[in-house]
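Just one protein chain is left out here, and the rest sit where they should.
Showing chain A:
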Amino acid sequence: MATLQAQFKQFHDNIKLGTYEENQTLRDKRDLLINELATELKNEKVPDTDRALTFSKIDQGSYKMKTGIKPTDGHYDIDVGVIFDVTEDEYDPKKLKKLVYDIINKRNNRTVDYNKPCITVNYASGYHVDLPVYCKNSEKDVKIAWGKMTVANEWVDSDPNGLNDWVASISTESKKSRQFRKCVRYLKKWKQKHFSENGNVAPPSIGLTLQARRHFIFSTDNDLLCLINIVEKIINDFSNDFDIKNFRIVHSIDFKLPVKPYKNVYYKMTLNQQDVFYKKAEALLESLCAARDEDCDHEASKILRQVFGDDFPLVDKILRSDVKPVINSGTSA
C-alpha cells in the first residue's frame, strides 16, 4: 500500500498558484481596475435619481477559494465581482455592464471582452481579470447581468457570497480545509493534463471544486485516499443516458449549484463531452487505486506521473544492490 504523502506534498508545492509574487501581480491588476472603476463612476448617478452609483467588490473563484494552480500557458486569472448598489428595476443589465465595459476599455494596454457572464480584461503579459456585474435587490437577493453584447441581457439569480461561504464552510479545522484545497488542485492538474485533446472540452474547474466540496472526507496524512473518495463520488454523480443521435448509452452529469440559481454546473458540456469526462474520471480512479495498491513506491509514482504529469516527483527505485543494471545516460556520438 502506497500513500506517497511526501510526494503529494512536493507535488502540491510544485503546482499551487499562490506564492506571494504571483498573487501580488494579480491583486495589483484587480485593485487597479476596481480603483479605476470607482474613480470613473464618481459622478455617475443611478438613472432618474440623485443617488450616486456606488458598488462593492467581492473576490471570487480560485483566488478567493485558494485553489488555483499554475497555468501551463502563463494565463493567470483572477475573478472579482462588482456588486452595484442598485435594484434590478433601477438599471438595465446590459446598460450597466456596458458602462463598466466602456470605462475599462478606455486604456490601451489591455483588451476587454464583453462575455456572457462577465467583462474580461486581458493583459498582454498573459493575465486576465474576470469582472461579473451584479445588482442587489437586498443583501440576500443579488442578480448577475447575463448575456452577450449583441443581445439583450437579463438579471439572473446569483449568490456569489453564498457560494464563497459554502465552499469556505468545508471545515473549521485548517488541516481539513487544507486537504480539501489540495485535492481540488490535484483534480485541476489532472484536468489540465488530460483534457487538451481537440473536441473534448474540459469540465469547468468550479464544477470539480464543488463536487470535491460536497464529497470531501478528511483522511489523516493520506491525500491519495482522500482524492480516491472524491473521484469515486464524482463518478457516482453520473447517470446513464441514451444518446438518440448515435444510438448508444452515454454517461451524463447534472450537478446542481448549492446556491441560487441551483443550476447544473456542467450545463455547457455536450452529451459527448460529459461521456468523455466520465471515461476519463474512471481512468483516473483506476490509476489512483492502482497506485494505492502498489507495494513499490517507485511504481506507484510512475502511475501518478502519468495521471498528473512530471510535477509529481518520481520515487527512486530500490534495488537489491546499489548499482542500477541499466542507466539512461543520454550520451550520443
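The rule is short, and it goes like this: a contact is a pair of C-beta atoms (placed from the backbone, for glycine too) under 8 Å apart; a residue touches a chain by one contact, two chains touch by 3 or more; residues count from 1.
As a working rule, contacts and distances are computed from a predicted model.
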Per UniProt record, name of the chain withheld from view ["Ion-translocating oxidoreductase complex subunit C", "THIF-type NAD/FAD binding fold domain-containing protein", "RsbR, positive regulator of sigma-B" or "Ferrous iron transport protein A"]: "THIF-type NAD/FAD binding fold domain-containing protein"
Those residues of chain A which, in the complete complex, touch the missing chain: 194, 197-199, 279, 282-284, 286-287, 290, 293, 296, 299, 302-303, 306-307, 320-321, 323-332
